[in-house]
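All protein chains but one are shown at their positions in the complex.
Labels A, B, C, D and E are assigned to the chains in the order they are written; within every chain, residues are numbered from 1.
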């Protein structure tokens, strides 16, 4: 990632009056691209928040709102305190960066040397918002039963240490990047990482009370607000243009502008492909189109293309996304079979499609090798599974990670934060099965 | 549209070192403008989704959410498969472009020739998001009674064939543009087209059960979520800056930056004028301010200015919008008189004001002639009325377009997609009249 | 503010071919920055709308939606009719600008002289959206009891006269700026101004019926939709990048791009600091984390950094925000003690933190003096308190500003605008105390 | 006095209300209930799991009337609420010993 | 034992509850209902069509008490819920044959 930019900066340095002029404006454009695209990525935090608020039951909505906004605050502070330097400072080929507060240094640029290519803070901003995304993936999966402060404590470690270390291996110029592992905008580095962390969390926490009936039946806990979930998906889709488009890491010359355009078009088509494929499959399998599956399908397409949005043709991008959409429709019931309770489908979307997207890169990118991609997926997966399991278990056996059964029954909103999300509205009580609309499983 | 850019590109090609430098960065800026503004236009799809989710009854909310997000997916894929080339490839003065998948070709720019003016994909992206908007207009008007898959099938034809063909007549450089017809950002090409398609759909579908009482009284079916409708309007307002601002189609020189600024300011003031005018009129007519009319008024102003946002003064723009706001307040009850059931006021906003805006161009733009504008409105109207009627009728007599009376009573959410939008909340049942708050018409 | 840009423009004017080329593209970039950042600031109007919709009771939601969108329309029109010139035209050192409609003049730039630095309309757009923000602050504070049209009338005066006059003192190059008073993006000029206007309004209006029990107890009126309030906060956070980032007022050279990057990073960290500090304090004080306090905390951090986001280090910015977050948690109950009924915490966030932020500037900005900052806060505070009190009282003793007790009981939605925000849902009636969840105060 | 309590299909509310007012009965109290009975709910689908809704939305109307009004009222409700399809609901009649109009304090049949 | 059932204006709930507890009655069950009667609802406006709300939100309170408590309770409710304006609501009294406290299985007046 960095490297790309350095070479780019090199190009910009050809000493010629006109090009010197160029160099400064290129620097400005690179910087502005980081800022604008970074704002779009920040916006994804709201997208996750709305998606999750829409997919949890009304008794847990205020809590999920609080988690989603506070984790973004934690990500910002931690990435400043440790994260950024751990990920980018002096990794050169190794396994970890260095410790220390981060601060911008633009002295060179201010004295007319634009080799850096962009303002330091603009890059920090763009990297920071990515870091937040990984946490957002976790919050949805472990919702409705995890303790607020234990979750936030987990986010501190994830954003401050776990995410940056594995990130250093690739984007920090560490061993995996040396090996040739490529992950354009983070199918693995962001989404799978969030997914693995969510997986260990979901397993260690256990399923929500009543989710899995004794006779192995699955009791659906319908999401309480479908338009919010839809809004969240639209926001994520919008933010993803910045997530992938900004990952060109440059806008200072025609080549990067062209690449950014192709990346954004492919990102969009992958989302289209994922959503339409999911809708068709769910219609065939269940004779009805589950909205939440269509939403997951769009996100699946987006995650799938994220590892390599620059190389595929429009058609290939659509298909890569479509495969993601199909995977998600199959993965959701699969995780339920394993009794791994994923409230919003985060595992199916971010973990499964994150892996798929990373492995799919060689299909359209000759420079990538399947073996290396596979190595990266496994290495990062193993690292995150181990480290996050340690953190979850440490929390479990100290402060505890799960609310009491009664608190879970009453909902985290009134017990954990003492407030209702929708106090003015008559709720339809659910029986123990927790199914808002009192369904009983059939067939 | 294209033509503008080509000339612009020409200007950029004056061969001089500094200007060569210029040319590349102009190319970058033109491209970036398409991308950023395109993202704002994509965001309008979410705006339509929220507006419509807020204005339908709670039993149809999940379905409208699904329609709004899936139609955007369809637009993306169809515009890639056929739409774009049908609209822009080799129309030269004619009535239609050519068939074939679209793919970017930026070889020239990569080899230092920036005559194209912008990256191919950035233009495709910007045109694609416009295409989606036309469908969004339809979905709101025919909501609460149309079959999901029939609606989506209609979207396929609209975005793949009908929209591109009429678009080719003007933006593709076809016969209407030769004639001098001008529609800056699509009052006619996007909004009226959606409006005409919605009109034929609403007529062929018929009104929602119970909407029009025997004694000619109108039974209001209040929208279920006003803040969502307001959010949707804010989103559309925001997106419109990109819709009109991006339609400058360039940002590579001072002239285009100035034009973009004026366009955005005029766009904003037209929205202000439309909303305030609608509020005042509705207060005078009904002694109360109907929020949904204020929202429609803002949108009316936006649609009205869209055909010519570059030429009016700030004052003129405000007035053009204000007229739109007045038209909408009068048009809504008018369509009800005709028993044409428009759930969200799409006809009043997009069709009526789309026509008004197109005809209003000559007022401030000396280059436009009223006769030509009128010709364009009629030609495109006739084309869309005929083609969409054929599609609606074909669907009606094959797969059917309308849900059964019982399904309509229960709501499309549980019958069409088997899910409730707000399962945790106690609904207030409505009587047959469908009026959520059990009102009976007075006066 | 202007002045900054003029000097900048001066720099840009070094007559040299390459730099001339530069000058035009710098002009384009300055303009584009105003437009993009301005769109983000406009988006804050939606943020205020959602935040307030989420924090009022369900019976007043439609009304607050209407107020929030219509005040933005009023701001646009009034800023065009009088505001802009009153704020920026020929203030030079004085206390007020001149009257007259505003219109863009870009003749110079169109003839190749880019001294202006940016397109006139882009600047107008950016200033206009700021003006709307001040009103949004007021609407939340006086919600649930003020008459719709009286509120809108107040907005006319605030956006057309009061805001521009005090604005002219600083950003218009008036006496306070001469004195050296500095307020980068408006902690005082926008937020405190809104806060003072809200304060006089809240006092003159009086508290909502039943808010303060006879025995001095405070009856909470829980907000009706926490996810909407959260969404509103996310939107405001996002918009604030434009609010502060755009206030660099330039993007035409590396120096301004660097400054913009630092400003956005500091803005983000201040929000993080404010939110986390508020969460920790509220947990300590009440043993539970009130979501709405976390949201207010984030906004408090944003308001606090707004007066000087360019000079602090990342750490300093975080702390400045954190102090804001603490102030808010203490200020909310304080205003309740004074029986000043602030529905959404606007006084605590915008007034208190606006003052804090302005006074905090000298801590990191050697050019600012505490005394001058203090003078500015007092001068503007006094001016706004006096003028807004006059307007509120004038309205009170003519058309009246408060709805009748019965209307307040039934809610403004059905009585003021004749519509319910959520008509399909069974509401849980509240007793006279108005507490949706029928709580009685304890402890 | 008697209390006539009926559980009907929601979309029948307006018709039943009209029929009741036609009888000159001036007051009633309505509430949202969910019913379980012979009528089976439709199945819904959520994230790959199907389930059946077994409580169906119904409307409950309560009326307190004088003894002589009961028969007319019962048959009017039965007539209007009937679709002939399963799930039409029930009418139950019970005794009311006393009735007071809060506003005036009137009691007995005058209070209705 | 008797069941005392009252329909009141929602904003009167807290006062009525206070009055009831003052009588030493320890339990009640409240539900949201909509009432139709002499009181006419306000008119609303939606997209150019006006209509009248004829079902007005009310609160229903149900209390089961011993026979000797009825009169005091009824008059307390009547006093507290009364505004003198139309729509104040009704109080109905009926007989309860048996009452059981689920937690303990106690029955009769001990269960209240």
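The definition used in the following text is that a residue touches a chain if its C-beta (ideal position, glycine included) is under 8 Å from a C-beta of that chain, and two chains touch if they have at least 3 such contacts.
Computed from a predicted structure; not experimentally measured.
The chain not displayed here makes contact, within the full complex, with A, C, D, E.
Annotation: of C:100, C:333 or C:400, C:333 touches the absent chain (contact as defined above). Seen across the whole complex, the unshown chain contacts chain C at 218-223, 286, 288, 290, 292-293, 329, 332-333, 336, 345, 428, 435, 437-443. Although one chain is hidden here, its contacts on chain D can still be listed: residues 2, 6-8, 31-38, 55, 58, 60, 74, 77-78, 81-95. Considering the complete assembly, chain E touches the hidden chain via residues 3, 17, 26-32, 64, 94-103, 105, 111-112.
Here, only the chains that are shown with their structure count from here on.
Counting steps between touching chains, the shortest path from chain C to chain D takes 2.
For chain C, the chain whose average C-alpha position is most distant is D.
If each chain is reduced to the centroid of its CA atoms, chain A and chain D end up 52 Å from each other. Chain B has residues 17-18, 21, 25, 29, 36, 222-223, 225, 231, 286, 288, 290, 292, 417-420, 422, 425-428, 430, 437-438 in contact with two or more other chains.
Each of the following residues of chain E touches two or more other chains: 32, 34, 43-46, 53, 55.
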